[in-house]
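Worksheet: one structure, shown below.
In this view, the complex is presented without one of its protein chains, the others remaining in place.
And now, chain A:
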Amino acid sequence: MVAPVVLVIGVIIGYPLVRGVFLSLTDANEANVERNIGVNHLPATYKFTGLDNYRAVLSDGVFWDRLGWTVLWTVGCVSLTFLTGLALANMLNRTLRGRTFYRLALILPWAIPAFISVFTWRMLYNEKNGILNKLLAGGGIDAVPWLNDPTWAKLSVIAVNVWLGVPFMLVALLGGLQSIPGELYEAAEMDGASAWQRFRHITVPGLRSVSSTVILLSTIWTFNMFPVIFLLTRGGPGDATEILVTYAYRLSFIDSPRNFSESAAWGVLILVLLSVVAVVYRRALRKQGEVW
């Protein structure tokens, strides 16, 4: 009965994974892999090079630079997204007029294809003609080089990613909040617990299982969040906003011939890093008595 599952997993996960690991141990690039173009048949001429790619990547400062920024980006995005989502979920977890409208409005960023939102943001951020700077100019403030200064560009990409990520957090946490029995709050109120105490001792523990899951998922997504960075800044200015995955993309798609093997090595390293994070995180949760 599990045969179809095994088959599908084997085809869509297993094969690409094994192939990627294999490529990372070779010197394959666009010019030496097998191709059939019209009547031309070009045979594969790449060879096995062992761990050379990994050695090259790990001894190059670029990898460590990019890793540093990627970690900062991930931690920044996930914490801001989570806190904003939590605050908004708490606000919406009450009966108020037009609640459906607010919920819909907050889910809107989720409903728009990411690349469209990112392009819109890019227009807003345009230093010379963008609305953001026009608004600032109205308030007598100098134009901000949103995407043209390394620090501003970093803040800008984080802002967009948070904007894109909040709805997911909001929905997940709202679901979590609604599963906490109202009686707990009533009882606490009778005992004279303040709003902060109720939040601290009922809401936070009640949300733990939901939040631990969404934080882990969000970490993995953000770590590999290609479209926001690529479409907004192409990793620029310079390489200021380049995270590990966008750099791997640059290796295999921008230079010619495309360097499949080194890019694959980056991919494998990213996978290893994320697996380590997931395992450590799970351990930490288990220590707190969380079953996940």
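In the analysis below, a residue touches a chain if its C-beta (ideal position, glycine included) is under 8 Å from a C-beta of that chain, and two chains touch if they have at least 3 such contacts; residues count from 1.
Just so we're on the same page, contacts and distances are computed from a predicted model.
Missing chain, UniProt protein name: "Extracellular solute-binding protein", from among "Cytochrome c domain-containing protein", "NADH/ubiquinone/plastoquinone", "Extracellular solute-binding protein" or "M24 family metallopeptidase".
The chain omitted from view is touched by exactly one of A:49, A:90 or A:126, namely A:126. Contact between chain A and the unshown chain involves residues 11-12, 30-31, 35-40, 42, 110, 114, 122, 126-129, 147-150, 153, 164-165, 167-168, 217, 221, 225, 227, 233-234, 236-240, 250, 253-258.
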